[in-house]
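Removed: one protein chain of the complex. Kept in place: all other protein chains.
By letter and in written order, the chains are A, B and C; residue numbering begins at 1 in each of them.
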Amino acid sequence: MQETIKPGDLILLATEEGKTYLVYAEKKAFQTHKDSFDLGLLLGHPWGTRLKGQKGTYCFALRPTLHDHLMKLKRVTQIIYPKDIGYILLKLDIGPGKVVLECGTGSGALLLALAHSVGPSGKVITYEKEKRFQEVALSNAKRVGLLDRIVFKDIAVNTFEEEEEIDAVFLDLKTPWELLPAAWKALKGGAPLGILLPTTNQVSETLKQLQQLPFTQTEVVELFIRFYKTNPQRLRPEDRMVGHTGFLIFSRKYLP
Amino acid sequence: MQETIKPGDLILLATEEGKTYLVYAEKKAFQTHKDSFDLGLLLGHPWGTRLKGQKGTYCFALRPTLHDHLMKLKRVTQIIYPKDIGYILLKLDIGPGKVVLECGTGSGALLLALAHSVGPSGKVITYEKEKRFQEVALSNAKRVGLLDRIVFKDIAVNTFEEEEEIDAVFLDLKTPWELLPAAWKALKGGAPLGILLPTTNQVSETLKQLQQLPFTQTEVVELFIRFYKTNPQRLRPEDRMVGHTGFLIFSRKYLP
Amino acid sequence: MQETIKPGDLILLATEEGKTYLVYAEKKAFQTHKDSFDLGLLLGHPWGTRLKGQKGTYCFALRPTLHDHLMKLKRVTQIIYPKDIGYILLKLDIGPGKVVLECGTGSGALLLALAHSVGPSGKVITYEKEKRFQEVALSNAKRVGLLDRIVFKDIAVNTFEEEEEIDAVFLDLKTPWELLPAAWKALKGGAPLGILLPTTNQVSETLKQLQQLPFTQTEVVELFIRFYKTNPQRLRPEDRMVGHTGFLIFSRKYLP
Partner (left out) sequence: MQETIKPGDLILLATEEGKTYLVYAEKKAFQTHKDSFDLGLLLGHPWGTRLKGQKGTYCFALRPTLHDHLMKLKRVTQIIYPKDIGYILLKLDIGPGKVVLECGTGSGALLLALAHSVGPSGKVITYEKEKRFQEVALSNAKRVGLLDRIVFKDIAVNTFEEEEEIDAVFLDLKTPWELLPAAWKALKGGAPLGILLPTTNQVSETLKQLQQLPFTQTEVVELFIRFYKTNPQRLRPEDRMVGHTGFLIFSRKYLP
């Protein structure tokens, strides 16, 4: 049974040139810089419907994927990028039913991906010290409809003290080495730890501390993504690319 | 409650230098090229336990993650790599409860990742023409315990004819352009399509065909992963890296 | 003996934050967006002198290197980048005394590098069809003082007909495959050919034609350059990088 667009649904409105907008389904005109689209015409029509604008261009009413939401997130901090998020999910073994801990929450990009992947039977506990970031992340999670499986906590109040038998921990803050003993305590035996860091100095410092603790199978990686222009007769990479987001460290807790 | 290792459990046995072995928990000695480990000592102990070998080196008894399983897969074909799998899962919006279609199955690396992510409430329908590949993929899925949500089909018998309202389609075969109309028919409106291809010529050909069909928001990307040596005093990338696995194409079905 | 800055000398004026300007030594104030520098104070002083501005910031009076000139070139076309130029010089075996042929001239970036490397005893013959580009390249070469070893020709008039026993040929135009027989004729036996192309389709077409001709040891490569921020306490790559300039093809003429 085809699902149709209902009033209040979030729509990813995508133009022919690939510009995208996150809009609510309602009886209202939506103005891009090139054309005007009557969103009311979409109501009751199936997802994926092509809509003609007043000036004759087209846009497409797509149901937003998690990736779409990540690209449209309200941001108050640098977010973790999809190229990194995909790999993090895999290395942390995230899946339905898992209980995951992250610190800090930031704008909530990784948080949403974790919450999406653990499903309704899983849980994501996310620590942050900045009230302001937490509020933005909460509002982002609400919009995507993932609040039911997220627990927000304040890292200034406690350092994972009440957590135990956690399936995976991810640290995204300036001095993750300070939280390594607490992360170790919270994790299940053998469970994966992930860390994101922008500078080589932080990576060195973190590796030094990891060596002092019962962690093993430590890896440091960097991911690159390269976009291509999609003209089949003139296939070539884009002129510019992201040169750096961060280094990723992964490790596993062991019981000495 | 800490879970303990039981007879018959699959263990990722990891040495201090990072060599890993997939073994079954049983009363038996396991020989690496450097030491010998009495696996029987692990029974009844928690996951993550460190085990001393006869010659005094250590190994760690880790519960295998999906990523570990992917690295240890029985292979009869070139497999899709974790760097690509993580991004594919994100772009195809895979998560608990989704119904996904892939063709071809190959050794089943992406299949396992899809099956892991859709969870017990989801489904992966995987098409293949080589009986031999299908058998290997089936045995790989069985070992990881994901068979319950996978349906194996033969692409030589039918081309997605019975599929409809599919949440995402992934094509990993030499001539994906031939399956684009069938993929379009099977997909939900607005739903994502993914394709992996090794050569630029295949990318051009696929892009040409995508342009003829009601697909939009087409992207071509390439992902790189770079591993670092983990000595904190001598941090540096590894000397060698994987130079190419494949180009990824993503697109979205629309309703004209 | 230290050389000093004389009136009329070209100076690379570099600020503390790394902004650079190509200016002539003369009694005149030079205005950056942050400060004002009295260039007259540099006359008679050695190269490398630090100059204090009116507002107390510093700039440095550097003798422009070839690389500096390339970055400051007057451009009417996309230029070949230093990362590619360095490798081209090496693969084409450019050095003092060599006779090199290139087509097209464009803005003259590679031309200047070739002319610089062959020295006063060498020669660069450069073909172009656009009068306008040729004029810009000529004025660029004049400014750098390399005109004595450059011969400008019009590819619309003849196709390397008068050239023979050339040490190396470089082709930088849209349809290099059309010039391969002429390039072959012009080259010495065993001598290297280089080609720059932006798209994979052009690379495929060129490779197809090279296979039909007495060329051997064909290589296709791509070069990337990644810049780092230079804070020693926060060492990390720059956020953005150039994602693509072009593919390089190299081959060698043989005598069948």
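Structure notes:
In this text, contacts are C-beta pairs under 8 Å (C-beta built on N, C-alpha and C of every residue); 3 or more make two chains touch, one makes a residue touch a chain.
The shown structure was predicted, so the numbers you read here are calculated from the model rather than taken from an experiment.
Counting contacts over the entire complex, the absent chain touches A, B, C.
The chain that is not drawn here is touched, among residues A:107, A:200 or A:251, by A:200. For the chain missing from the display, the contacting residue among C:25, C:85, C:179 or C:195 is C:85, taking the whole complex into account.
The omitted chain makes contact with chain C at the following residues, 1-3, 14, 16, 18, 20, 46-50, 60-63, 65-67, 82-83, 85-93, 95-97, 113, 116-121, 165, 188-192, 200, 203-208, 211, 214, 216-233, 235, 237, 247, 252-256. Along chain A, the points of touch with the absent chain fall at residues 200-201, 203-204. Although one chain is hidden here, its contacts on chain B can still be listed: residues 198-201, 226-227, 233-244.
Rule of thumb we're sticking to: only the chains that are shown with their structure count from here on.
Chain contact topology: the protein chains form a complete graph, every chain touching every other one.
Of all residue numbers that take part in the contact between chain A and chain B, over half occur on both sides, making this a same-residue interface. Mean C-alpha position of chain A lies 43 Å from that of chain C. Averaging Cα coordinates per chain places chain A and chain B 20 Å apart.
Counting only residues that touch two or more partner chains, chain B has 200, 203-204.
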